[in-house]
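Every protein chain of the complex appears in place save one, which is left out.
Lettered A and B in written order, each chain numbered from 1.
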Amino acid sequence: MNQAVLEARQLSMVLGERQVLQIPSFQVLPGETLVIMGPNGSGKTTLLLCLALLLKPTAGSLAYHGTTVKDAAAELQLRRRFAVVFQEPLLLDTTVLKNVTMGLHLRGIDSQEAKQRAMEWLGRFGIAALAEQSARTLSGGEAQRASLARALALQPEVLFMDEPFANLDAPTRQALIEDFERILRETKVTTVMVTHDRNEALTLANRVAVLIEGNLRQIGLPHEVFASPTDEGVAGFVGVENVLPGVVSAQSKGIATVTVENQKIDAVSELPAGSRVTVCLHPEDVTLAQPAVEATTSSARNHLTGTVIKVFPIGSQVRITIDCGFPLIALITRRSFEEMGLVTGQNIVASFKASSIYLIPHR
Amino acid sequence: MDLIVEGIIQAFVLLVHGDPEVMRVAALSLGISLAATVISLFIGVTLGTAIGLTRFYGRRFLVSLINTGMGAPPVVVGLIVTIMLWRNGPLGVLHILYTPYAMVIAQCVISLPIITGFTMASIQQVNPKLRLQILALGASHGQLLWLLLRETRLPLLSAVMAGFGAIISEVGASMMVGGNITGQTRVLTTAIVMETGKGDFGLAFALSLILMALVYLVNLVLTLIQQRSRPR
Partner (left out) sequence: MKLSARNILKGKVKQIKVGAVNTEVTLKLASGVEVVSIITKESAENLGLAKGKEAYAVIKASSVMIAVD
């Protein structure tokens, strides 16, 4: 295993009487995109700021490539190897270009190179034309692009981001996430990102950490965390999802056929055959039928036959786990459940529309 | 009405002829107030930044004192400074009462709370997360302070204007600690009070016009700096 770029040990933060954070060990590995998730007030931003050396924990230490960070001088040197993007763009009251070169100047890069790098990154985020404008005149999306360009122009060893897309409207956000995902893929910069958005986590993360009430409840690969949460707290936060790894085996006119275990699932997607994907399906979108019902009489393209292995009532609904080569979760009303007389061990057909499937391509 | 017309004419005559006494009074006014503004700017910005950025026991009390100080009556300041500088007073050994130095001190005491208060308010207005962002860009603590002040340069210039405006037009303290001595501590405001008392309304009005012109000119320069610094 690679040595951690950063490792926090016995990290603890107490504000007044409240224990905000208590984490025995937390590692950031080189080249990874680590997403920290958790509900509001779970301490995820506090953890990020401690790792970025912007907040002093009540107790605990931070090691950089195995060496413990001891004094203020070392902290400053280390801060100059990092970059942070916040939820708000936090631009200084000057031109966009000077905002981007500011950090480079502070790190002792000469003006010529600073300007060149700044323009390059403004270009990569599609806002080179705004370089000479006042940062105060930018729209929300443009400002956050400037903030991201400012961080990446620093060529940080670790990039920290605190809900960087949360303040943007849906189309702006989607466009920026796509650009950022591409840039992550190109630069391979080690990134630690805080978010409460599951789709962001699934799109960007190599590893996901779930923080609840200041404790690290689970850390692992995205589909591990989403598909098999270690405890109810994590499950309650990430939601129960069908998150399945698969490979596109065929593509025909906008329908991708994905092989998951030995089953084939049709999804509306342009992804070419051979793409490694994560298949996401809301349990609400799964309809169950007795095997006697002919599959072809419905417009739903996916009909998987399996065995009911688990039945779990949640309020007026029932969560049913079906083994169809992989566990598939369906959510149906309690009345349907009773009328169908479902029991564990019974054979069943699970149907869902190709358009209900959300495919996330792997980098 | 005649008095006003006469005053305006007399003001022009005095200015055009460059009456040496008037020029000296105007120059002393400007010099004392500018010196006091510069001194209280350095102390006030430092204090205001320190109080604005930190949390300590008794901070609220200190802030309330500063806010009260922003409206302190100049005569009271004059009285206190006079007592301090009085021959038997704690600073009597300096022997500066009834000199321009005493006036600079008194004016500093008046403008200091104004500049401190403005600095404090404007630095607190800056988004606290901007501090983290500046540190994250790689700033040392010194660079952080400098960038934060740069960020508040517009309200800071307003602070300078307010501080300068308060003391150049102030009369009570200048009269008390300076004494309105001809050729030594006579400034525009004290001269206006004296000429009005003597019934020489024309001269008093002329001096008033010069005072207002000075205040206007200084503020014009500061306004130009303030508005130029905003990028388009």
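To be clear about the criterion, contacts are C-beta pairs under 8 Å (C-beta built on N, C-alpha and C of every residue); 3 or more make two chains touch, one makes a residue touch a chain.
Everything numeric here is computed off the predicted structure, so don't read it as measured data.
All shown chains touched by the missing chain in the whole complex, by label: A. Of the candidate positions A:T137, A:N199, A:T307 or A:T333, contact with the hidden chain is made by A:T333. The hidden chain makes contact, of the residues A:S134, A:T187, A:S298 or A:Q346, with A:S298. Listed for chain A, the residues touching the missing chain in the whole complex are 253-255, 266, 268, 284-285, 287-290, 292-293, 296-301, 317, 330-333, 335-337, 339-340, 353-355.
Simple rule for what comes next: only the chains that are shown with their structure count from here on.
Computed from the mean C-alpha positions, the centre of chain A lies at a distance of 56 Å from the centre of chain B.
Here chain B touches chain A in the complex through residues 127, 129-130, 132-140, 143, 147, 150-151, 230-232, going by the rule given at the top. Only residues 49, 52, 54, 76, 79-80, 82-84, 86, 88, 90, 92-95, 102-103, 106-107, 133-134, 150, 154, 160 of chain A touch chain B when the two sit together in their complex.
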